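Here the complex is missing one protein chain, while the rest keep their positions.
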Amino acid sequence: MNFESLRAALPAGDTLDRLHADMERARLVPTWKYVADFVSREPLVSYRPWLWKWDAVLHHLLRAGELITPERGAERRSMEHTNPDLRSGFSTSHTLATAVQLVKAGERAPAHRHMAAAIRFAARSEGGDVFTTVEGEPLRMLQNDLLLTPSGTWHEHVNSTGHDIVWLDALDFPLVNLLQASWFEPGEPGVAVPREEGYSQTILGAMRPTDWLPYPDHHPVVRYPWSEMRAALERLRGAAGSPYDDILLAYVNPRNGGPTLPTIGCHAQLLRPGKATQSHRQMCSTVYYVIEGAGHSVIEGQRFDWAEGDVFVVPNWRWHEHASAMGRDAILFSVSDEPVMRALGMYREQAFAGPSGRQEITAVFDPV
Amino acid sequence: MNFESLRAALPAGDTLDRLHADMERARLVPTWKYVADFVSREPLVSYRPWLWKWDAVLHHLLRAGELITPERGAERRSMEHTNPDLRSGFSTSHTLATAVQLVKAGERAPAHRHMAAAIRFAARSEGGDVFTTVEGEPLRMLQNDLLLTPSGTWHEHVNSTGHDIVWLDALDFPLVNLLQASWFEPGEPGVAVPREEGYSQTILGAMRPTDWLPYPDHHPVVRYPWSEMRAALERLRGAAGSPYDDILLAYVNPRNGGPTLPTIGCHAQLLRPGKATQSHRQMCSTVYYVIEGAGHSVIEGQRFDWAEGDVFVVPNWRWHEHASAMGRDAILFSVSDEPVMRALGMYREQAFAGPSGRQEITAVFDPV
Amino acid sequence: MNFESLRAALPAGDTLDRLHADMERARLVPTWKYVADFVSREPLVSYRPWLWKWDAVLHHLLRAGELITPERGAERRSMEHTNPDLRSGFSTSHTLATAVQLVKAGERAPAHRHMAAAIRFAARSEGGDVFTTVEGEPLRMLQNDLLLTPSGTWHEHVNSTGHDIVWLDALDFPLVNLLQASWFEPGEPGVAVPREEGYSQTILGAMRPTDWLPYPDHHPVVRYPWSEMRAALERLRGAAGSPYDDILLAYVNPRNGGPTLPTIGCHAQLLRPGKATQSHRQMCSTVYYVIEGAGHSVIEGQRFDWAEGDVFVVPNWRWHEHASAMGRDAILFSVSDEPVMRALGMYREQAFAGPSGRQEITAVFDPV
Partner (left out) sequence: MNFESLRAALPAGDTLDRLHADMERARLVPTWKYVADFVSREPLVSYRPWLWKWDAVLHHLLRAGELITPERGAERRSMEHTNPDLRSGFSTSHTLATAVQLVKAGERAPAHRHMAAAIRFAARSEGGDVFTTVEGEPLRMLQNDLLLTPSGTWHEHVNSTGHDIVWLDALDFPLVNLLQASWFEPGEPGVAVPREEGYSQTILGAMRPTDWLPYPDHHPVVRYPWSEMRAALERLRGAAGSPYDDILLAYVNPRNGGPTLPTIGCHAQLLRPGKATQSHRQMCSTVYYVIEGAGHSVIEGQRFDWAEGDVFVVPNWRWHEHASAMGRDAILFSVSDEPVMRALGMYREQAFAGPSGRQEITAVFDPV
């Protein structure tokens, strides 16, 4: 310990200003001065809720369908739902980015892989031979099917039908970028060992080989058919439901019942006709896509009216509640970073206080 | 599907410029134009490696000891090792912040808790009754002991001895801030149920109550005595060791053998005399503190010479290797965000190619 | 320590015979004399392999259908496959008992529960409203469906159709009795909260409620439809298969991918036409039921010819291999105690040595 010799060398007539200046040069920052700047009392959320209308998005996407030819990068004919407050990061929430992609009849996107994990939700598909091939396994994209592209898995897209397809992408690249961990690798066709359609179902189903057929090392590649999700929602129509989300079902990892992907949790929920849920806030951000029906959500006192095809984002730790229109089901698909917050021990949830459990509406969202 | 009506309404004579402008107004960003800006080929690391010399840090800390009185916030008499490239975030790496704190004889810091998890490493302690009390349990801070303050646990500090203590703090607040999840709550003395010294050892040891004594809900509060770590390193002196880190031991979660904390992994390592390790890079950032001995590390071709008390940071995905001086052990303590990257499925590691497995030194670090 | 006083009191002129006699009275047994009797070199298997022909079993079952009326205990109109060496324990192997049960049109068995876990395999069902109700949930029994009745769950049977049904029961009561842990409790109708058909599928499927719908405390109640198993076997027809079992699929616990039940593992396997597997032995016992096709198994050198509906048992640690007839698939269902042996760390497996990997046939089984 060299306390004594250092103490002997302390400057005479020292002042706080002088100390602060010397510390700055030494790359030391005084905690007593700045602690409130790096440990805030409440989450500092840097972005607002937002909503994108389906017709507007589709309008632009169809224009891109004309203009963005294969020579101009048609395999990237996709539009990011970019939050006005997150323009520099190209993202929808601070950790998630969703986009809408148009793949025209006969187009294909070459194989690649990247750190970012992705899901696809087949928003407009007339069926047939539309595939995303993940780790060599063709995953068919029927209307509203959900497909996973886990981090680091080879994937490519092929539309062998005579009609166009539109899907919703959700990626965790904003999180990957916050963690400074992005990488990308292009691949040749056939870079992944080809597998038969249905392979993932074979090795992940309730009847499966356990010893003799090796299980791949990475997170499961899965296709969740909409027909099964729709039936599962229907089976629960008579249940009590969640006070905040009505009939809410998670797409779980079939190996262990855990979240859809380590960084992205997917849910579908049925808001029964005329249902108005209570409000809560969660230490996670969520992007919703309206599968069918109409209704509104209240986010921090602002009303967001939505209908089929719309996308909207609820930022982290913001009060929110949902309501469906009278006389008709509303069905929402959503992605969130809840698995991230749970894995890191940071997930929290809070119910809205007050007799009705619902917020007062003080504004109505208007994107213009 | 309203493809047809929308298609009919597409503008005539459309151009890409016009589309891009319209998309900007609609909060849509063209992936074909910007994809390389949000999915980079290699991790974009925004900060450089750095090193803080112990004598310089201690010099400033002792000055603060004179100037920062209880009235001026003595309970925050701490200095952040702030990376020159991360000044706005007050952090050492993109996810971690370390600091050095001086608690003078008789001082105490009042109870509080926050989302950020923390560890303390008792860099200079003459022993006796110096405690950090975590969830009501006093954890004694003998020289080089490691103490955990998991996310959300009440903690306060008391120095009841007649001498000063200096410890190293490491927190994950930069990660918490990236995730926009910070919260802080001050507490009254006695806010946590008091427990006896040794409680955590009782419920986490190899002999423990399993049914009748309830286990707290949060991540374990643990004190790791240095005497045990030092003995464990010594027992392995004859082992082969890791090619990159020589004799490396993790402080594990005694409940399940997992990482020290969900967001911070702690290690101690013995570099035997005259040892020069090989180089690798990891998808995690690490801050080192030199417990004893001297040597150097090579980080992306730059040599960082270090001795007892120095702190240095290796950014994410940067080549690094370590070497101890001849004739003497070097012992390093380190904290990293490896548990975060593993929990999210993003951890990767790569060995340095080349015959020697070591980098060429092209520069020597000089902080001035 | 009272060694000295006891030593002083040792008898003079002691002999080994006298010591042994005195020990016997003191309920002490000399290890040096008997160790080989309680620690054998190789497993001492107390029972032989056996086979029951379907027509013979069905013949008796149909006679019982006439004679065993409701007054005479029709709800127990079942016959145990009792190994000739295990007559006192009423069991098929040392840990498992299988039986065949006939439930006539309109019959029902009242609710009860017991420590023993059970499975039912719907060997002969013409479909319609035949249910086993487990914990209030009606599980439909179509041809070859598998249903679980985990330990301690309420169950009752109802045949509301106009035709008879025959199912295969497998229970672990021999194991429960070895462990001296049996209990049985009769129940009133409605003792379990009624649930809708499909409830278990809802809470265990790949899309499921995770927070708001409570999961029952016990092991999952599951119905595995044969249509899914048959399709899964078919999808793997082109695979390499297991050397010992050809295309072998486990019925897994949908919560965690673990065994069917903690004490009973169920499998179905496809032996492709003309397939002859290699021989191995396992530290577990297995009872097979032939779903379709014909073939033979060789067990410790003895050939057992089997065809549709037959049941046969392979004792613990006995060499066995299977062969299907030419030109036709053979499909086997089986139950084993492998999960018990794995859970206790006792499972072992050994491949048969020799150039062909197959046993020499030295005898042919004849039950008469």
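Read from first to last, the chains carry the letters A, B and C; within each, the first residue is number 1.
Basically, contacts are C-beta pairs under 8 Å (C-beta built on N, C-alpha and C of every residue); 3 or more make two chains touch, one makes a residue touch a chain.
For clarity, every value in this text was computed on a predicted model and none was experimentally measured.
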Which displayed chains make contact with the chain that has been left out? B, C
Residue among C:120, C:157, C:219 or C:296 that touches the chain left out of view: C:219
Considering the complete complex, of C:82, C:133 or C:260, the missing chain is touched by C:82
Which of these touches the unseen chain: C:95, C:269, C:336 or C:359? C:95
Please identify which residue in B:61, B:147, B:175 or B:222 touches the non-displayed chain. B:222
Residues from chain C at the interface with the omitted partner, ascending: 1-3, 6-7, 9-11, 14-16, 19, 22-23, 26-32, 34-35, 37-46, 50, 52, 55-60, 62-64, 66-68, 72-74, 76-84, 87, 89-91, 94-95, 97, 99, 101, 114-117, 124, 150-151, 164, 173-185, 219, 261-263, 283, 315-317, 340-341, 343-346, 367
In terms of residues, what is the contact footprint of the unshown chain on chain B? 196, 198, 201-202, 205-213, 222, 224, 228-229, 232, 235-236, 238-243, 245, 248-252, 254-257, 268
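Note that only the chains that are shown with their structure count from here on.
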Tell me the shape of the graph of touching chains, choosing from line, ring, star, complete and other. line
Taking each chain's centre as the mean of its CA atoms, which one is most distant from chain C? B
Taking the mean of the C-alpha atoms as each chain's centre, how many Å separate chain A from chain C? 45
Whole-Å distance, chain B centre to chain C centre, using C-alpha means? 52
